[in-house]
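Here the structure is laid out as structure tokens; the discussion comes afterwards.
For this view, one protein chain was removed and the others were kept in their places.
When the chains are written out, they are named A and B in that same order, and each has its own residue count from 1.
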Amino acid sequence: MDIVSATAGDATTTTPYRMRLLAGWADTGTTAGLAEHHRRYAPLPPAAFAGRGGPARLIGLVESSGLRGRGGGGFPTARKLAAVAAGRGPRTVVANGCEGDPAGAKDRVLMELAPHLVIDGILLAAHAVGAAEAVLCVHEDSSAIPVLAAALRERGATRTPIRIVEVTRRYVASEETALVSVLDRGDARPRGRFPRPTERGVRSRPTLVDNVETLAHLALIARYGDAWFRAAGTDDSPGTTLVTVGGAVNDPGVYEIELGLPIGAILQVAGGPLVPVQAVLLGGLGGTWLGPEFVRTPLSHAGCRTAGAALGIAAVIALPAAACGIAETARVLRFLADESAGQCGPCMFGLPAIADDMDELALMPDHAGRVAARLRSRLAVIPGRGACAHPDGAVRLAASALHVFADDVAGHAEGGPCRWVGQPSWMPVPAPAGRRR
Amino acid sequence: MSRTPLRLRVEPITCHAHGICRELLPELIRLDEWGYPVLDDHPVPAALLAPARVAVRSCPSLALRLDRMA
Partner (left out) sequence: MGQSLWFASRGTGLVTALLLTATTVLGAIHAGRVTSARWPRFTLHAVHRNLSLLTLVFLAVHVASAIIDPYAGIAWLDVVVPFVSTYHPFWLGMGAVAFDLILAVVVTSLLRRRIGLWWWRAVHLSAYALWPVAMLHGVGIGGADTRLGWVLALYLACAAAVLVAVVRRLLVRDPDRDARRRAWTS
């Protein structure tokens, strides 16, 4: 995937576009070494957060900046920091650079272009919560690993030791309790929603699990302050964010945009649509389809919520008007079903069942009405019943497909099998033939 | 006994679809098509607390719990 950044040329409704995380790096497309990093951002101001009240001041600054997690949940970062800082005993920081969703590439791009910004963020977070150790989790075989390793060597001994841990390349392995589990016992499967890692994480100690982009923003907030951070973005979603734009656009890739930018403008940032676009999948594979109204939907937490979607990992996939949304959704559902950790009944039986239903909707139009009814009843019963949000994401995807592609469902019910079946997919999922098992 | 409302919860990883909870407490528990319990978020009515406790005790996987509502 190209690593391109651009200005939001045609964006009409927002302030001029700013680049922060990727400032400069993206122009050259090469990794920033420590000297270059310091030249652009200046070294961390150590004095500002030293002393007894230092960590609390840092957390206060993050709180007033309004920074929210960039890993999908959008949880206020300061609340997590404060929860871990208030915990008892030794604490751990886990930087999540795993990015299990194939729709996203932003974390890898960030770690490859600006590894020192991520390292700054880890060290600051460790300082804020009083952690004695930090772990940077990256997918096994990721091209970011040698870059990060080189950056850590360049740093020498850091205040808080940081080690890189490679995690199996599975969708659910980047979920926060799965990371805790892989660090504790080498099993990269989610462990359940309670207790949260902030209370009982790695070795049952309070643990901060934050996405690497979140930590990079933290490194900039520590330097430039909360007001500077809030100067971009919206009230409820301040700052900039990395987006991964894919599908039918001219220049798919990772871009930094200001939160609140309409998704139509984001497609323009990525070179504009390749062909007419009927819908976008927003937030990752377990995300939400948005119909033509996506053009004006602001990419912010509130904007997505109003549109019935979730920002998720800020991935946008553009679907051509000629493609069949039902067939594409069926492919993604099959992938998500195969990626189930196989721990919770509603997920290990429910996801294959709804993937089958969506397949049938695309392939066997005779009884489309009955299949759609069965699918709807299954979608009603699955959410909220897994140890992690994986089944919820699959259900969100399927439900939004039925809504946005209602015409396709009706069309399949009238005519023959889907003309799009067998065509190459626009979705970033492995081809069914190449699947495991 | 406290008056805090209690609700039933199932540990999804631990639950192995034995279905005994449903046999003991059909008023509050139904099974999905794969045999896993579907619970609602409502507090357990006082009249059903005793059978709910029996259901919790009888789960072969220890997956069913009665939790205080937050």
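Keep this in mind: a residue touches a chain if its C-beta (ideal position, glycine included) is under 8 Å from a C-beta of that chain, and two chains touch if they have at least 3 such contacts.
Here the structure is a predicted model, which is why all the values come from computation and not from measurement.
Undergrad: Relative to the complete complex, which of the depicted chains are touched by the chain excluded from display?
TA: A, B
Undergrad: Give the residue, chosen from A:37, A:91 or A:170, that touches the chain omitted from the document.
TA: A:170
Undergrad: Considering the entire assembly, which residues of subunit B contact the chain that has been omitted?
TA: 14, 16-20, 23-24, 34-35, 58, 60-62
Undergrad: Tell me, which residues in subunit A touch the chain that this view leaves out?
TA: 168, 170, 173, 188-189, 340-343, 345, 348-349, 436-437
FYI, only the chains that are shown with their structure count from here on.
Undergrad: What whole-number Å value describes the gap between the mean CA coordinates of subunit A and subunit B?
TA: Spacing between the chain centres: roughly 34 Å.
Undergrad: So in the complex, which bits of subunit B are touching subunit A?
TA: 10-13, 15-17, 32-36, 38
Undergrad: In the complex formed with subunit B, which residues of subunit A make contact?
TA: 191-192, 343-347, 349-350, 353, 378, 381-382, 385-387
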